[in-house]
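Only one protein chain is missing from this complex, and each of the others stays in its spot.
Here the chain labels run A, B and C in written order, and each chain numbers its own residues starting at 1.
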Amino acid sequence: MIEPLLKVEGLKKYFPIRKGILSRVSGHVKAVDDVSFYVNKGETLGIVGESGCGKSTTGRMLMRLLEPTEGKVEFNGKELTSISTDDMRKARREIQMVFQDPYASLNPRHTIEKILEEPLIVHGIGDSISRKKKVHDFLEIVGLSSYHAKRYPHQFSGGQRQRIGIARALMTNPKLIIADEPVSALDVSIQAQVLNLMQDLQKEFDLTYIFIAHDLGVVRHISDRVGVMYLGKIVEIAETELLYNKPLHPYTQALLSAVPVPDPDFVREKILITGDIPSPSNPPTGCTFHTRCPHKMDVCTKIIPKLEEVEPGHSVACHLYGEQVQH
Amino acid sequence: MNKKKLWSIALLLMLVLSTFLAACSSDTTGTTDSTDPKDDSKDGEVEESTDPKILVFGRGGDSVYLDPARATDGESFKVTQNIFETLLNFGPQDTTINEGLATEWNTEDGLTYTFTLREGVKFQDGTDFNAEAVVKNFERWSNGTEDQFPYYASMFGGFKGDEGHVIESVTAEGDNTVIFKLKRPQAPFLKNIAMSPFGIASPTAFEKDGDKFTDNPIGTGPFKFVEWKKNETITIEKYTDYWNPELPKLDKVIFQAIPDNSARLTALTTGEIDLADGVNPADSNNVTGNADLQLYERPSMNVGYLGLTNTRPPFDDVRVRQAMNHAIDKQSIIDAFFNGGALIAKNPMPPSISGYNDDIAGYDYDPEKAKELLKEAGLEDGFEMDLWAMPVPRPYMPDGTKVAEVIQKNLADIGIKANIVTYEWATYLEKTKNGEADAFMLGWTGDNGDADNFLYVLLDKDNIGSNNYAYYSNDEVHDILIAAQTEVDEAKRNELYAQAQEIIFAEAPWVPLAHSTPLLAGKVNLLNFLPHPTGSDKLAEVDFK
Amino acid sequence: MSNLAPKQLDGTPQTEKVAGPWLEAWRGFKKSKLAVVGAGIVLFFIIVAFIGPFIAMQGINEQLLSDRLLKPSSTYWLGTDDLGRDILSRIIHGARISLWVGFFSVIGSLVVGSFLGIIAGYYGKWIDTIISRIFDIMLAFPSILLAIAVVSVLGPSLQNALIAIAIINIPNFGRLIRSKVLSIKEEEYITSAKAIGMKDIRILFSHILPNSMSPVIVQGTLAIATAIIEAAALGFLGLGAQAPAPEWGKMLADARVNFINAPWTMFFPGLAIMLTVLGFNLMGDGLRDALDPKMKN
Partner (left out) sequence: MDYKRGYTFLFLTFCSRIILEYPATFSLHNALDGEVKTMLHYIGKRLWQLVPVLLGMTFVVFMIIRAIPGDPAQVILGQQASESAVKALRTKLGLDDPWYIQYFDYLWGLITGDLGESMRTMNPVSDEIWGYLAATFELSLFAILIAIIVGINAGIISAWFQNSWFDYTAMILALVGVSMPIFWLGLMLQYIFGVEFGLLPTTGREEVRNPVESITNLYVLDTIIQGRYDQLGTVLKHLILPGVALATIPMAIIARMTRSSMLEVMRSDYVRTARSKGQRMFWVVYKHALKNAIIPVLTIIGLQMGMLLGGAILTETIFGWPGVGRYIYEAINFRDYPVIQSGILVVAFIFVMINLVIDVLYSLIDPRIKYD
């Protein structure tokens, strides 16, 4: 078995809720609650879930843009959560991020050249001339022209900006790129272009992706494996084809039933989930999905299901499957 | 189409606005007419008896105390002078001694004074005025403390039990005779007695009210106290049982505080007040040019000077001080800022005061001589100094900063670079008192018209840290001034003061600048207003035409 | 490589001059007529301040006591004051003082305010609480009162007036920058800068500060206007520039003595204050429209 590039164990992020004038902590928002997974070198792990499920928080904790409350992140054999902030800063050379909003993630006052050169300067890579050359090279690589270097972000379209965002992530030759909904702000036609670009780049630079999205269709297109998150937990994680063809968790099933299918003759059973997402500050007991689950059992309200492998390459956290160890 | 709409709206607005204004103005003019006390010409004689005669006296500040014994500031005395009376009075426009509550007074040896009191006088609260009341007043003062009765202490040398206290005893002999016994002769004793702070108060009232007496003052004067709106107005009204049934002529006097001189004169022009104290000399032409107004001159009893702190180099050198005296063009200053209404000062006291040494020539304006003197002092290249200019107009110096600017230029002509410095009045006084100024503008208005009140107070070494801001110290002058204090013989006393002035002239601790004539302005129909040199005006005789 | 060739943005890529945010702002600014008029007035006073003293007819402190309080005439265009000094010359010299106070007090409060605001906004927590409370306290006082108090402590002079004005304006800038930093801090390009591995200090100076500048420039321009008025007010109360400096507020105060018989001594210095302030206000409005349209109203 190959050693995974990134291994996450028991990752948690609780935001305290403060109340009253004395700011007493009266509770916690469990944005990410005990998440574990791994990513192998060269693969793409998709993470999907509704907004607010904690997927972006997870992505940010991996780079320690947010400090995790608990848990371990092991990158390339190195534990990241315990190293100093300065070491972490340096480690970011290896892990880069592509952001959701191509309009907001580029400093409007800097030229493209400056934006792209900055990561190199920060990490002390090359001299001025070689850096400039690299900037121009990468502009070409992501499908822009080198004369664009002198322009400002607002002079580009959304798709072009996201290319710039990707180029910036690539500048330091990272191993892992965390793409946080990189295409959800773009038009559908542009989405495909950007996704293709990302796939091309993955091959060319031997990149590993964690691809965060709320759109199951997009994730399927690019991922090797997909994890589904609900209320701060991973409820199911499997190889892409397994997950899409044979979703096990009722939540995954519900999500997939909402995805339009290209084949008009194919009729999937529609599973409707009712009700709102419960508040993460006061999550339901037991299985957090039980309030909306069509297959709710008694046990679901009491015991938190564990994520267990029910078949090779397919894990699910649901009392419907397998023998749950009960304590 | 739009144009049309616009016009109609504009018209409408103007209509509304003009009705509002019209309503407003007609309303107000109506009221002023009916309440205007002196506008009785059209109403005829019938109205005269019912229409109260009210005088509004605009002045620079509010009173501090209405108990004259506690007060030290001129604004307080302006009011108390009309509520209280003193045993002796100053003359209407000078500081000669006249009868007051006492009709006769005499002394044999300058140690025992006998006063015969006026009969049939009652305090405004009904208490009888008699010898007993006088004794009680003096007992009250002599048993007081510095912060209660500061003027008593400085005029009579302290309180009962103090070594310097001049008054041995005050006793009543019958109802109408009071006898003062002094420990040693005091030359200006009668003048002191006539000063405003020693107005006789009702013993019943001050025994009852104690410290609160100042909020409800009761004397024998022609007016009695009505109301005090702090920082705004003080109202006094006619005391109907005043011993002189002819007086006062006015029914009511309102003292209104308007700090700014120009604003006060404007208020006079618009008719808000009837009499304005402290008119800028520059504005005198506006007053004389206005048929509705008349200008008053307050007889001069002050001195405005440029003090040189005698302990600070280079002013510790008499030649430098003399050079300063020669350098300043007093005549131009007087022409420009006193509108000519002032005398050039050559002595530290005004000529109206007996003992004034007119033989002294004074330093003439002579920049060349000044330069020579500087050269003698080893300062031919000049020097740099701070010139302190007072921030507020005072009767003796209407516009301190402007005068300072002229002086600055005069000094520049002889090579002295003067930087003008101003502080707020409070800070200014404190810092100059501490001797922090090189040269400073200041002045003094006499309290009782005695030479001692100028020379001793301002230039004796005893008063360094007090009113001797120049830190001038000369033992010879000190001996002369102390001798003069107890010299009862007028001629001998004047001789002593003449000597002192000569020494002071030679030593030049100041640059005396001017004896100003403070100006007042009033309505043209105001009668019998006689401004007093001390600044405390009696208003009993004042009337409207 | 990507088979999707990017669309050309325009036809002549190599020679095109690219408009940065500042250039665009300048274009926006030029469009506003009033703003240009304002800039013109300001420029006029700046020129007057610099070369005026050389062309002014009479020295500021040259006294001609024989020519006191003369009405405006062909010799003295704006008349003379009560020391016989030419009012026009003094106003020209006064421009320098007013602009000096305006610029430097604002720069002072801008520097200190920005520093405090950035620290409060970026680091947050107790530092923010303390700094914000101090700002609250300072803002709770009517500003001119605070200025009077400060000058009373330091002693009246032009420099101290400048310091007082700078102090009372600190919280305005501090708060502005703080709120700007708070909002910029949440921008994704800051997160992305962190993701790159950038240090805090670099993020502050290279990203946050430049992006908070435009409202600061607008506020700064408007603050110069206020500072000029405040300096004049202090001068008027006798707490600012001292004689014989031809500071406009001081000139006004001096003229009050001759309020009735020589109103022109009072009229022109006030007019000069108003015009300068108007210039800065117009310019500030124009800059606001050009730099930061959101700030309108």
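Keep this in mind: a contact is a pair of C-beta atoms (placed from the backbone, for glycine too) under 8 Å apart; a residue touches a chain by one contact, two chains touch by 3 or more.
As the structure is a prediction and not an experimental result, all values here were calculated from the model.
Checked against the full complex, the candidates B:Gln81, B:Asn130 or B:Ser154 give a single residue touching the omitted chain, namely B:Ser154.
The missing chain, though absent from the display, is touched by one residue of C:Ser32, C:Ser143 or C:Ser192; that residue is C:Ser143.
What subunit B contributes to its contact with the hidden chain is residues 2, 5-6, 9-10, 13, 24-25, 27-28, 30-32, 34-37, 54, 56, 64, 72-73, 145-147, 150, 153-154, 214, 229-233, 235, 254, 256, 258-260, 263-264, 266-267, 269-273, 423-427, 429-431, 433, 447, 465-467. On the side of subunit C, the interface with the absent chain consists of residues 34, 133-134, 136-137, 139-145, 148-150, 152-153, 155, 225, 229, 232-233, 236-237, 249, 252, 256, 259-260, 263, 266-267, 269-270, 273-275, 277-278, 281-282, 296-297, using the contact rule stated above.
Heads up, the rule we're going with is that only the chains that are shown with their structure count from here on.
Arrangement of the chains shown, judged by which pairs touch: a linear chain-to-chain path with two open ends. Subunit B and subunit C, compared by their mean Cα positions, are separated by 46 Å.
Chain centres here are Cα averages; for subunit A and subunit B they lie 88 Å apart. Contacts with at least two other chains are made by no residue of subunit A.
Residue numbers of subunit C whose C-beta contacts span two or more other chains: none are found. Contact residues on subunit C toward subunit A in their complex (touch as defined above): 1-7, 9, 13-14, 18-21, 187-189, 191-199, 202, 206-207, 210-211. Across the complex, subunit C is touched by residues 260-262, 265-266, 269, 280, 282-283, 285-286, 332, 335-337, 389, 391, 393, 398-399, 401-402, 404-406, 408-409, 420-424, 427 of subunit B.
Those residues of subunit A that touch subunit C in the shared complex are 60, 63, 65, 89-93, 96-97, 99-101, 104-109, 111, 118-119, 122-123, 141-145, 147-148, 150-152, 155-157, 160, 163, 165, 168, 172, 193, 196-197, 200, 204.
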